[in-house]
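This view holds just a subset of the chains, kept in their places.
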Amino acid sequence: MRSPAKHRRPKHTLGNAPGTIKYMGNREGDAQYISVTDYKENYINVQEFTSIEKVFTYRDTDTVSLIDIQGLNKEKEIEKLGKYFQINPLVLEDLVNTNQRPKVDEYEDYIFCVLKSVSLSASNKVITEHVAIILFKNSVLLFQEVENTVFDGVRRRISSEHGRIRYKECDYLYFALIDAIIDQYFVVLEDITDRIEYLEDQLYNHPSSGIVNEIQNIRKEIIDLRKNVLPVREISARLVNTEHKLIGDDTKLFLGDVHDHSVQIHETLEMLREMSMSLMEMYMSTVTIKMNEIMKVLTIMTSIFIPLTFITGIYGMNFHQIPGLQSEFGFYIVLGLMFFILILLLVYFKTKRWI
Amino acid sequence: MRSPAKHRRPKHTLGNAPGTIKYMGNREGDAQYISVTDYKENYINVQEFTSIEKVFTYRDTDTVSLIDIQGLNKEKEIEKLGKYFQINPLVLEDLVNTNQRPKVDEYEDYIFCVLKSVSLSASNKVITEHVAIILFKNSVLLFQEVENTVFDGVRRRISSEHGRIRYKECDYLYFALIDAIIDQYFVVLEDITDRIEYLEDQLYNHPSSGIVNEIQNIRKEIIDLRKNVLPVREISARLVNTEHKLIGDDTKLFLGDVHDHSVQIHETLEMLREMSMSLMEMYMSTVTIKMNEIMKVLTIMTSIFIPLTFITGIYGMNFHQIPGLQSEFGFYIVLGLMFFILILLLVYFKTKRWI
């Protein structure tokens, strides 16, 4: 099993100068996919390109341009883009560094933020993807490693002629992308909650040792999600209070909503964490209680039959002179004695509430 | 068993534009119930309506109007209301979103807050209800999913001719509604305390494994309540310090009291949580101590009778030549030996304080 830890910075980057653009992911062979969605109120144009230079023209158009770059392994291309858009090399480094912690950096002409989008795989594993977004005056640059269904809703709203998004500026698009990522966290949390509830049911009905592994897996996922959610809370808090010229007051209201959601996600995570810990504790108490029961059965069985067997042993000895062996009723008297001892022991265990 | 988790945002809302008014609860078939309680010092008028438009006239009257809307599934109606009262779409979205975390938002002409009212069902389960309240200059809008007995006291005070509430403005009514919700938390906490005390008694007198489930249920309820109470603390703190024109200094004094109560509820919750954890720990220690006792009985019984049985085994062997078998006193000598061993073992266990 792979641990979800994503903090790695591979050894060969050590010694590189800061600002060196070095892709850190593991999709090095993939091709790059570039598309631009250019729109305003009554106009929309979606185009795909193979060369990065084609998108340069969209920097200065009056329309809102969503420039979508999938594949971060082409460091050269990204460097060219960075040069044209006058992006700080440190930003470019963080952009392709798939281990970068979520963060927001405000520069004079643009706002850069790194986020982690989450989604559920077919086998219900949480998949975390690195997403970087840069807001310019007339365009939004969106960087991802692979195509991500997270943004499908935003694209659909852009396509729709009467979508509010068509009447708004770039900052609203920027917000809409972040909001789409945050929304996905709710889906993942819902899934974890379902699994915890299922385990709870299992625990009541068919407790098995597999539950421990399941609970530990959930805890690891929660630890991992928390690592990504905590910075999101800071990011949204900062965007709400930003003085940056690119973010309008109107959009700040919407960003306040995003902040509310990230706070809610964080609190839910803490709640799920506490629930998973309480579940684990409960399972362990189930195990201990069961062990008690097992021990009780063992003790009762042993305590009853060991003394009785001892008595049979006495009369099984081969002494020539054991009183009662010749007696006609000896056997029955001994049986009676055993029965009496049995009753005594049962009463004793009853008093102790063991049976 | 259903987990009390309420953080869900159903999947089909993903991709909706923010500000989309989408009911999130599960009472979709219910009819809407609308009533208005209009009053001033010497006048009161309670009316029920079936159409939302009828309440519009109450926005601008000089009297205090409590506009009570039960049923949040009629998104269209609420949108109409929102348009007439000029309520921000984001507010309308939160209003019908029954998963919305408690919060307060101040707008220029109104103050919006979401709270969770709690009450006890017939079977003593905690029922949480979504409540949204909007304070305007001359009216208070109250949104609920179903009729809620929580506000009966407020309504009674309004009806009473000499109630102080009749001499006060809308902000006092706003406070009275929030205060009524907070007060209910005390009832629920009282119930949880009673249950913890009952479990404590049980633990001393009839410890049974059912206690674990009971404790875990209480812990889940506490986790769930805390999720709702924590934001209330923030909300009341913020309302006390608000500079909003709609909240008078007089009412702030009363809101200070609400804040005191929410702090007290929060501290009590923490105390109950610690008590439930201490109860669990105590139960587990009871189980362990009991296991010790069981093991002691097993060990004493086994340690005494196994060596004795071994001796009977020796003299039960069929060797032709075992010394003593022919002796007249052989049997009694062996019995005496066994008795001696028994005494030795009892002394040993006495020394170890096991008996």
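In this document, chain identifiers A and B correspond to the written order of the chains, with residue numbering beginning at 1 in each.
Everything that follows uses one rule, which is that a contact is a pair of C-beta atoms (placed from the backbone, for glycine too) under 8 Å apart; a residue touches a chain by one contact, two chains touch by 3 or more.
These figures come from a predicted structure and were not determined experimentally.
Novice: Total copies in the full assembly, please; the file places 2 of them.
Specialist: Identical chains making up the full complex: 5 copies.
What we mean here is this: only the chains that are shown with their structure count from here on.
Novice: Given a C-alpha superposition of chain A onto chain B, how large is the rotation in degrees, taken in steps of 5?
Specialist: Resulting rotation angle: about 70 degrees.
Novice: Nearest whole angstrom, what separates the Cα centre of chain A from the Cα centre of chain B?
Specialist: 26
Novice: How about chain B: which of its residues touch chain A in the complex?
Specialist: Residues 1-3, 5, 7-9, 11, 13-19, 88, 90, 101, 103, 105, 209, 212-213, 216, 219-220, 223-224, 227, 230, 280, 283-284, 287-288, 290-291, 294-295, 297-298, 301-302, 305-306, 308-309, 312-313, 315-318, 322, 324-328, 330-331, 334-335.
Novice: Mind pulling up the chain A residues that touch chain B in the complex?
Specialist: Touch residues, chain A against chain B: 152-154, 156-157, 163-165, 175-176, 179-180, 183-184, 186-187, 189-190, 193, 196-197, 200-201, 204, 253-254, 256-257, 260, 263-265, 267-268, 271-272, 274-275, 278, 281-282, 285-286, 288-289, 291-292, 295-296, 298-299, 302-303, 306-307, 309-310, 313-314, 316-323, 354.
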